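Attaching a single structure in structure tokens format; questions to follow.
Of the protein chains in this complex, one is absent; all others appear in place.
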Amino acid sequence: MSTGTVFMPTRHYLNDGYGIRSWLLTRDHKRIALLYLAAVTLFFFVGGAFAVLIRLELATPAGDFVSDETYNKLFTMHGVMMVFFFLIPSIPATLGNFLVPIMIGAKDLALPKLNLASWYIYILGGLFTLYALIAGGVDTGWTFYTPFSTVSSTTNVIPTALGIFITGFSSILTGLNFIVTIHRMRAPGMTWFRMPLFLWSMYATSLIMVLGTPVLAITILLVAVERLFHFGFFDPRLGGDPVLFQHLFWFYSHPAVYIMVLPSMGVVSELVAAFCRKQVFGYGFVAFASVAIAVLGFLVWGHHMFVAGQSVYSALIFSALSFLVAIPSAVKVFNWTATMYKGSVSWQTPMLYAIGFIGLFTIGGLTGLFLASVGLDVHVTDTYFIIAHFHYIMVGGTLMGYLGGLHYWWPKISGRLYNEFLAKLSAGIIFLGFNLTFFPQFILGYLGMPRRYHAYPPEFQVLNVLSSAGASILGVGYLIPMLYLMWSLRYGKLAGSNPWGAVGLEWTTTSPPPTENFAEPPVVTWDAYDYEAQVTVES
Amino acid sequence: MSRSLRTDLSKDEAGADMWTGFPLFPDSASTMAGRVDALYFFLIAVSAFFSVLIAGLIVFYAVKYRRRSPDSVGASYHGGMALELTWTVIPFFITIVIFVWGASVFFAMSRPPDETLNIYVVGKQWMWKFQHLDGQREINELHVPVGRPVKLIMTSEDVIHDVFVPAFRVKADVLPGRYTHIWFQPTKPGRYHLFCAEYCGTRHSGMVGEVVVMDPSEYQTWLSGGAPEGSLASAGARLFQDLACNTCHRPDAQGRGPVLEGLFGKTVTLQSGETITVDEAYVRESILNPSAKVTAGFQPIMPTFQGLVTEEQLLELVEYVKSLKSLPPVQTR
Partner (left out) sequence: MADVTHHPALAHQFDSLAQQSEATTLGMWVFLVTEVLFFGGLFATYAIYRSWYPDAFAAASHELDVTLGAINTVVLITSSLTMALAVHAAQLGQRRVLMMFLVVTMILGAAFLGIKSVEYYRKFIEHHIPGPSFEFEKAHARHAQIFFSLYFVMTGLHAVHMVIGIGIMLVMLWLAWRGTITDEYYSPIEISGLYWHFVDIVWIFLFPLLYLIGRHAH
């Protein structure tokens, strides 16, 4: 099939206005996506630096690299940076912002000024948190459990809490914008069931952002109020209940993990379709699975609290619901696999990341079953088993999907191609480094090594050393793409409008696209991933 | 016999370091361990099956259907209801099996047997205090006999902690302001790690100890090492007098408060009409917050002792109340 003539348009969104004001005051969703890209990448490397220090400390059993106070701040800040400032905004605010209007055939999001405001709010929240970091850090864990965070910790809890509170609004506004855009701005002929699956996953994610984040906001507000004014919501000495905090916190923070993984699943659907040149198997099921995950995700928060002192019966209800939420994810994995059957499977880098996602997310998700079964969770909760589980999903899953999407849409965003050999090499390094880092942690967890431990018994060392070695490899793997992607901006080959031969509205416009996205507003008459209809000569 | 905290964990007491022991699986030292491990192995099998299946298929398809010419597209398949239902329903049933199995293990963990050796635990930043009923006090080390069910009744003096003994496969958060409990029956003498498993501040990873499981005869010897202060219950009796509890709680039912003899373990009716079982939590709450659950027929006039008693003194009072047996019926005039 024809991939179009390869050229760079003379006017496009990147050269439509120069100077810092045209970027900092832009309303173009594509430029805002790049503003976010720069910011989330920065926070990723800050959070990553903390991870490096953590793994360095854990290479030896004794607490000899940093003091225990410092270590506690390292894992707290690693969690805060990664969860709130990288994982949650990563795909929605970068790829989502860039692609949602283009994929539905619109000129921009419904509320562009709000979109820019959301970036500024994100930056403001980030500044508060960076201030907390510079002022000495915070040591409560990213989970802020009370009464430690409200009564006992002597570190910068309030600035951090404020930073997260503010950034939460960025999340809410992004979700709000996507919901309104998808409802009201679809091009003529773009029905719900003709939308690419990435949009379904953005929609489901936005539902969670909009419904869950406010509860986190009020919870954090209560923590700050209790800490400042000694109101007794969570402090038993004042009549409060510390477990109430956990319920309120996890009510958001469990759905939050679906904010982190659903967008990545959406990317994987796009990658699998494009790199097998085939309709995603079971499109309707995958679309509904996204919504099902979003809804069910709100009902399982208690599985973080099986040993926290809740009643046996409520634990069992949360356990049953947690098993239920695994089913739609399994359905997606099966559908992606089935899509590859009789596909025209390319081994280009984005597909490698997609395959990596499917494999690693499957393992991570299956270990979720271990945690949903209460009798087993009692043993492994609060250990490295949990850490391994969520890193398989967040890093093996979300991050790989993010990198895959970045590589897939890089030509559209920049108009250039990156170096394929280096890209494949990095993907391989990341895959190997990741497994070496986190697989030993499952074993460590079952052995009983608790999490958030600065020093540990010597018999755990060999596994920790393996994990730290993996981390150093993983770090290298993440640095290389930074280099070749930046290099490609100047020196990469021109991509043309459709370098992958993929089907989708974004591939019908130039690379990079014009500011209004399309020369003519599109009218849609075909289903998503209609590769069949696009066949020209090849039989 | 207490011991000072070990701060250098790179070598243990026997001088072992990372190369001397390199376990890949924890010790199994309690009656629950086998049950938990069985469920674990089943889940490993299920996970291995599906992981290998998916990974295998993906790699197989990636190779078999690899793109052979730059313009080729995939075959046209839109999906199949039969397949979708199959791979929804089968995983659903598998999850039901796992759920039921996990639930049954959890029930067993949550229901201590009727007769347990009770030991009180008070966690505080960053140490564990164990109180045996006959007065033995231990710090960071807990001696228990093999082959008997042991119940730990736990509370915290400050923030949330967690008692975790990997070899027993037990864990529970230790909360301020409340009692929580775990139970276990050790099956093998030995020394086993005890960890705090809920992040609690600076020295969280130093809040570790050991459970020392002994043969019954050795345990008896150890116990008879004795505690100078006497049993928890006798300390509680002294407190009961010192705090003047005995002025209102009299065995002859002439006091303004309910008779406590024989009360522990019974069901009482409250003023609100609900019934409640008199357990450790109720006794503790009635001392700290007496007007919360007043017994029917009595006035809410008991003063609160919040701030006047420590957690350890509360344990002593609870044990004292437990020890008060019913008296023979009083002859009325």
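When the chains are written out, they are named A and B in that same order, and each has its own residue count from 1.
In this section, a residue touches a chain if its C-beta (ideal position, glycine included) is under 8 Å from a C-beta of that chain, and two chains touch if they have at least 3 such contacts.
Values in this document were obtained by computation on a predicted structure and should not be read as measured data.
Across A:I158, A:L244 or A:V465, the residue that sits in touch with the chain not pictured is A:L244.
From the options A:M8, A:V66 or A:L176, the residue with contact to the unseen chain in the full assembly is A:L176.
Among A:P9, A:G232, A:G284 or A:P514, only A:G232 touches the chain left out of the display.
Residues 101, 106-112, 114, 172, 176-177, 179-181, 183-185, 210-215, 217-219, 221-222, 225, 229-233, 238-241, 244, 248, 251, 516 are the ones on subunit A that touch the missing chain.
Counting over the whole complex, subunit B has residues 289, 291-292, 300, 303-304, 306 touching the chain that is not drawn.
By definition in this document, only the chains that are shown with their structure count from here on.
Here the spacing of subunit A and subunit B, counted between their Cα centres, is 35 Å.
Residue ranges on subunit A touching subunit B, taken from their complex, read 1, 60-64, 68-69, 72, 139, 141, 145-148, 151-153, 236-237, 241-243, 276-279, 281-285, 307-309, 312, 315-316, 319-320, 323-324, 326-327, 330-331, 333-335, 337-338, 340-347, 351, 355, 358-359, 362-363, 366-367, 369-370, 372-379, 381-383, 443, 446-448, 450-459, 461-462, 465, 501, 531-532, 534-538. Listing the residues of subunit B that touch subunit A in their complex gives 8-12, 16-26, 35-36, 39-40, 43, 46-47, 50-51, 54-55, 57-58, 61-62, 65-80, 83-84, 87-88, 91-92, 95-96, 98-99, 101-110, 125, 158-160, 162, 164, 166-167, 169-173, 175-178, 180, 193, 195-206.
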